[in-house]
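Below is one structure. I have some questions about it.
Moving on, here comes chain A:
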Amino acid sequence: MARYALRLVAIGYVSALLLVPLGIVFRRAFADGVGPAWDAVTTPAALHAFWLTILIALIAVPANTLFGVVCALAIVRRRFRGHGLVNSAVDLPLALSPVVVGLALLLLYGRGGWFGSWLFDHDVRVIFALPSMVLATIFVSLPFVVREVVPVLREIGDEQEQAASTLGASSWQTFWRITLPAIRWGVAYGIVLTTARALGEFGAVSVVSGRIAGRTETMTTHVGERFEAFDLVGAYAASVVLALAAMATLLLMTMFQPREERTR
Partner candidate 1 sequence: MSAQTAVAGAHPVARRRRSGGLSVGVATGYLSLIVLLPLAALAWRSMEGGWSAFWDAISDPQAVAALKVTLLLSLAIVAVNALVGTVIAWVLVRDAFPGKSLLNMVIDLPFALPTIVAGLTLLALYGPKGPIGVNVAYTKTAVLLALLFVTLPFVVRTVQPVLLELDREMEEAAASLGAGRAAIFRRIIFPNLFPAILSGVALAFARAVGEFGAVVLISGNIPFDTEIASVYIFGQIESDNVTSAAAVSVLLLAISFAALLGIGGIRRWATRHDG
Partner candidate 2 sequence: MIEARGVTKRFGDFVALDDVSVQVPGGSLTALLGPSGSGKSTLLRVIAGLEAPDDGDVLIFGENATAVAPQKRGVGFVFQHYAAFKHMTVWHNVAFGLKIRRRPKAEVKERVGQLLELVQLSGFAHRYPAQLSGGQRQRMALARALAVEPKVLLLDEPFGALDARVRKELRAWLRRLHDDVHVTTVFVTHDQEEAMEVADQIVVMNDGRVEQTAGARELYDEPANEFVMSFVGPVNRLDNDWVRPHDLELTRESNGATRPARVERVIHLGFEARVELELDDGEELWAQMTQEQCEELDLEPGSRVHVRPRRARTFASTQP
């Protein structure tokens, strides 16, 4: 029957493309037992990469969350020239290749870049250092909170906020007591997506960081580096860590999922 055929295609496709490959990686990572895998992810280089990734996320995610809420409020509740431009600009990071993002940052902050000489003169290292990696990560993970909050703001309308101000609430009070609670699930979902994107960033960071082992490696570039060094167990073990983070992300996404995307 057609129903079973469709079901088979769907499940088969997803398994062959996503699930089975992922399973193999798990198996290979622990092929020699948990010991070697654990050792692989606790080398100094791996640990440094781990903490650096966390640090970058701890800067990028809050920044984009704050921006996301403010920008969503501007887009939905304010009328201004360049409204369409802001709307489109927010979506740009989704349409750009990460390598191109890295290149753009390089051309701005790099040695020959627009700010390059000023930075060099003031001994500020951006490229091949943490700041550029943070900027790259912020760039690529920018849209998510905005895109999740905008529809929620549109849907709730501003009548509640108007009611609050007629009752004497200031802008800040209205925001804190009325708007924010109404959008909190959209924000939460956006934060989950932002974090996942930040942790998973590879291309842009590869370009701007110089991938200096022990200094400017993130977990993702570390995976690539281990692979190139033919240390497959190391690569797989680090992948497992990232995959576990991805699964946690999936669970959180399911929990905070906006109503429109639920299946009945």
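Everything below uses one rule, namely that contacts are C-beta pairs under 8 Å (C-beta built on N, C-alpha and C of every residue); 3 or more make two chains touch, one makes a residue touch a chain; residues count from 1.
Selection criteria: all candidates are chains of the complex that A comes from, given by their letters.
The structure presented is a predicted model; accordingly, all values stated were derived computationally and were not measured.
Participant: Candidates 1 or 2: which touches chain A in this complex?
Facilitator: Here chain A touches candidate 1.
Participant: What residues on chain A touch candidate 1, complex-wise?
Facilitator: 3, 6-7, 9-11, 13-14, 17-22, 24-25, 28, 67, 70-71, 73-82, 86, 89-90, 92-108, 110, 112-114, 135, 138-139, 142, 157-159, 161-162, 165-166, 171, 193, 196, 199-203, 206-207, 219-221, 223-224, 227, 235-236, 239, 242-243, 246-247, 249-251, 253-254, 260-261, 263-264
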